[in-house]
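One protein chain omitted, others in place.
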Amino acid sequence: MIISTIASHSSLQILMGAKREGFRTRLYVKPNRKAFYSSIPPVDEIVVTENMREVLGDDGIVVPHGSFVAYLGIEAIEKANTKFFGNKRFLKWETSFELQDRVLKKAGIPTVEVIEPEEAKPDELYFVRLEGPRGGSGHFLAYGYELEEKIKGLSEPYRIERFTDGVYLYVHFFYSPILNRLELFGVDERLVIADANKRRPFRTLPYTIAGNKAVALRESLIPVLYDYGLAFVKAMEELEPPGIIGPFALHFAYDGEFRCIGFASRIDGGSNAKHWYSALYWERPMLMGERIAREIKLALEEDRLEEVVT
Amino acid sequence: MIISTIASHSSLQILMGAKREGFRTRLYVKPNRKAFYSSIPPVDEIVVTENMREVLGDDGIVVPHGSFVAYLGIEAIEKANTKFFGNKRFLKWETSFELQDRVLKKAGIPTVEVIEPEEAKPDELYFVRLEGPRGGSGHFLAYGYELEEKIKGLSEPYRIERFTDGVYLYVHFFYSPILNRLELFGVDERLVIADANKRRPFRTLPYTIAGNKAVALRESLIPVLYDYGLAFVKAMEELEPPGIIGPFALHFAYDGEFRCIGFASRIDGGSNAKHWYSALYWERPMLMGERIAREIKLALEEDRLEEVVT
Partner (left out) sequence: MIISTIASHSSLQILMGAKREGFRTRLYVKPNRKAFYSSIPPVDEIVVTENMREVLGDDGIVVPHGSFVAYLGIEAIEKANTKFFGNKRFLKWETSFELQDRVLKKAGIPTVEVIEPEEAKPDELYFVRLEGPRGGSGHFLAYGYELEEKIKGLSEPYRIERFTDGVYLYVHFFYSPILNRLELFGVDERLVIADANKRRPFRTLPYTIAGNKAVALRESLIPVLYDYGLAFVKAMEELEPPGIIGPFALHFAYDGEFRCIGFASRIDGGSNAKHWYSALYWERPMLMGERIAREIKLALEEDRLEEVVT
């Protein structure tokens, strides 16, 4: 059995996990990224191509990640006959404000407050968020008095959030249909270019993500996040049957209370930052990519593969 | 043999470590936290109760952590007949300025400078620290000119420290009476809500801890910290015989020199951030919770349990 993916985002942990669980691996790589990806042992077969859509003709199990929608488009993914790990109809839920709001509301997870431009107060801070996952780029911070000027040029859907004076935490979950269990894998903090402000007088800088850093969450905060995770799984089960299969992440602002700012409806790049919580379930720390391969193996052993691929 | 604790703070690593060392585990959990704690395999027995004091009737070895004093009170812990891992009379030493100062002075560990309100200069920054461990909440930063106004409303004991322009490092130690050895396990940095300032124009924000991040300390700084750890162990041995058994942490401001800002007289929540220094002693990285279970096992094997429980 072959596990296949596209070279980017979280493919390293997907490949490494697949090898560790005994699968062969196949990777679709753009020519300018070939040197690195051809140098690492967990890649069994490498397909060097400019056209990432070739993965849609793959005959293995394709593991999608955060670059899939950008490279292939939702429609092509949903129409493809390829075997995707997970519920491929879940992928679109992170791509629009409307879908995001629907599931978060149904799950009862508190969210950041969204305001209309005319409600903004001149001296307060706001966060302008563009629609869809975009690695942080495009979003920006602005005082109320700057808003009109700054949003004038936007050609994409956006919304204005009351800025939360707190830390931003990204919580990684895995829902296993085979074990009927939700696992909390870890938490990360994004490293964004705007963090440059920790060493200079403040200046508005891009929120583009450069990397992720593991955070050991204060343990007293975990149970409520786990409850949110359970509620999210339950809501998606009704909204997009059969619901979530595998990894997802909930994104929060925390200023003493958690307020959701979005989610990833697939493996989140922040799971590249290794955490030990997975050892609670699996005796040793495991990356999310390995967890995916483990679920496929468990499914195969019980002849239930159709429950984890779509 | 059963190892028991209360669900919070660092209970995940305590439970996981206990299982790994071959013990049974028992966990006292509040009803609103049941979903998470009942989902993780390392919990053998779960006692769901609003009353955490039930742990004082436990017949196993109870491992205290940072939530114990808050939930049970020092007096109840000291009077209980329960077997506590560690020297339970050490627990109170972190709870008052007076006790903190006594041991730090005896150990010769430099501390941040404490000033009287009238010594404050208007344009300098000060840190107002409330007494006792409190997860960072309540403390605040203030300029001298703001101090009078800001401390007016305080109803709890506090003190005013000269603010150190530096980084804050929390150093985790384990003292083993069985091996007669002090082990340096790792270092963390707190993630506090006030860190939000790295992405916004400065504003006074709470110091409430949201999580912990592992820091690989510059190696040249380690020997002096280890010497402070040794001196602290020696001082406590005289002040509260038989002295320290197991985990503690020293907290420092570092601006080129280390100045102690406090300590944890039990496992510190920052040890939830995994570090590899423990592999120096144990060949593979080990969480502090596992180290505790290992000490109990070593003590049982040598029939010396009474040296590690009180």
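To keep things simple, chains are lettered A and B as they appear, and every chain counts its residues starting from 1.
As a working rule, a residue touches a chain if its C-beta (ideal position, glycine included) is under 8 Å from a C-beta of that chain, and two chains touch if they have at least 3 such contacts.
None of the values given here were measured: they were computed from a predicted structure.
The chain that is not drawn here is touched, among residues A:I3, A:I61, A:V171 or A:A214, by A:A214. Contact with the chain that does not appear here is found for just one residue of B:I151, B:V215, B:L239 or B:V309, B:V215. If you put the hidden chain back, the residue from A:G22, A:G57 or A:P201 that touches it is A:P201. One chain is missing from the display, and on chain B it is touched by residues 125, 141, 163-167, 169, 181-184, 187, 189, 192, 194-195, 197-198, 202, 213-223, 226-227, 230, 254-256, 276-277, 279-281, 283. For chain A, the residues touching the chain absent from view are 8-12, 16, 20, 32-33, 35-37, 39-42, 67, 135, 188, 191-193, 195-203, 205-206, 208-214, 269-270, 272-274, 287.
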